[in-house]
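One structure follows; several queries about it will come next.
Only one protein chain is missing; all other protein chains are in place.
Take a look at chain A:
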Amino acid sequence: MQGPSDFELSRRKLLLGTAASVAFGAAPTAYAQPSAVPAQADVAEAVSMSKVSFNVNGSLREIALDTRTTLLDALREHLHLTGSKKGCDHGQCGACTVIVGGRRINSCLTLAVMHQGDSITTIEGLGTPEHMHPMQAAFVKHDGFQCGYCTPGQICSAVAVLDEIRAGIPSHVSADLNAPLQLTNAELRERMSGNICRCGAYSNIAEAISEVAGRPA
């Protein structure tokens, strides 16, 4: 058991460590993250701007951005491609999932300026209400959504998941790393688990993806 003095010591160490790692003033309270505001320098610095160009849904886009702008905010706030959603801004929910260079990423966890020259596909690039991508149509048919807010991320993830399995990229539940990957129910559910759906449409989403993949759910 840890005694009270050990606790004090470890807390002090923790605070010292925190102060050292951010290299400026102590947190105003010792108990918790002081507010929803991330620790920042006490100095108001001028905004650092940078140009970045990338290909979004087949079009070359060049924009000048505050370098702190995430790829998600570049899409939503600057290019007005609001299909990619901000659910948490911390890589915890998957609503912001887009496909970059054929691989899905959380666009809230990457800065836009890191994507110079990249090829980005968002939900808007997969299909339109009049011409839906097969995955979008399957989500509608199987009612794989309710409020719709996680849906673009689920669909982008689902499209990329099928490619990952085809490419032989293993997951936590892949039973045999030497055998060809099977598109099992467990593989689908494992790989989709970074995309939270609070409405709880998982069972229907699994059916939608399975239909597109050509296997029973």
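General remarks:
Methods note: a contact is a pair of C-beta atoms (placed from the backbone, for glycine too) under 8 Å apart; a residue touches a chain by one contact, two chains touch by 3 or more; residues count from 1.
By our rule, contacts and distances are computed from a predicted model.
A chain of this complex does not appear here, and its UniProt-recorded name among "Xanthine dehydrogenase", "Polyketide beta-ketoacyl synthase 2", "Sugar ABC transporter permease" or "Cation:proton antiporter" is "Xanthine dehydrogenase". Per the touch definition above, the residue from A:V52, A:L71, A:A95 or A:I120 contacting the chain not shown is A:A95.
Where chain A meets the chain that is not shown, the touching residues are 28-29, 31-40, 42, 44-47, 66, 68-69, 73, 76-77, 80-90, 92-93, 95, 122-124, 126-130, 132, 136-137, 139-141, 143, 145-152, 155, 185-186, 188-190, 192-206, 217.
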